[in-house]
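With one protein chain withheld, the remaining protein chains of the complex are depicted in position.
This part shows subunit A:
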Amino acid sequence: MIQAIAFYMFAVLLIAAGTLTIMSRNPVHSVLWLIVSFFNAAGLMVLVGAEFIAMLLVIVYVGAVAVLFLFVVMMLNIDFAELRAGFMKNFPLGIAIALVLLAELILGIGAYGAGVLELGTPDGSAAPLLGRSNIENIGALLYSDYLFLFEAAGLILLVAMVGAIVLTHRERATAHRGHQDIGKQNRRRPEDATVNTRPEVGKGVQL
């Protein structure tokens, strides 16, 4: 009973947040609604027993991707009014793509319902978990059978980080520019700092 209530709550909120994502005028609001929908999708995943995917949704999508979106939306000066200007012109194309996606969904669900595809058990229950949660199962595989690949993937991330630093980080040419050097200021004599000149008429001062 509680499960059913939770399911309908998450599902309704998910669809509502998804609709608001595409309906809201302000792109920042869109991204925020997207985050709400990610949270609700994560709730749905917990309900079907896929808690690892739920955590991924929160950590990866909410934590990284959505924040990145927010960054892009807020940092870049995109003229959204101009982007929307072609809406009516592209409307038929958008509808066509939406229809194609809808047809694919119907075909896919139809094939699954007819038993052609074997993605899982038809009653929706997953394969038995050998008495462990699927996080434990994934961890057991990742740190034993696939240890080598896991470490190598870590190296890839390290290379990506080093690469980003190499390509963007610049050391300042003068180490302490902008710092006040009092000794240097005190050592300065008026005769070094000032020059008397007598420029001719019509000529500028030569420094």
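Methods note: a contact is a pair of C-beta atoms (placed from the backbone, for glycine too) under 8 Å apart; a residue touches a chain by one contact, two chains touch by 3 or more; residues count from 1.
Keep this in mind: contacts and distances are computed from a predicted model.
J.: Pick from "Cysteine desulfurase", "Ferredoxin", "FAD/FMN-containing dehydrogenase" or "NADH-quinone oxidoreductase subunit N" the UniProt protein name of the chain that isn't shown here.
T.: UniProt lists the chain that is not shown as "NADH-quinone oxidoreductase subunit N".
J.: Out of A:Val48, A:Ala85 or A:Ala160, which touches the unshown chain?
T.: A:Ala160
J.: Mind pulling the subunit A residues that touch the left-out chain?
T.: So the residues of subunit A touching the missing chain come out as 144-149, 151-153, 155-156, 158-160, 162-163, 165-167, 171.
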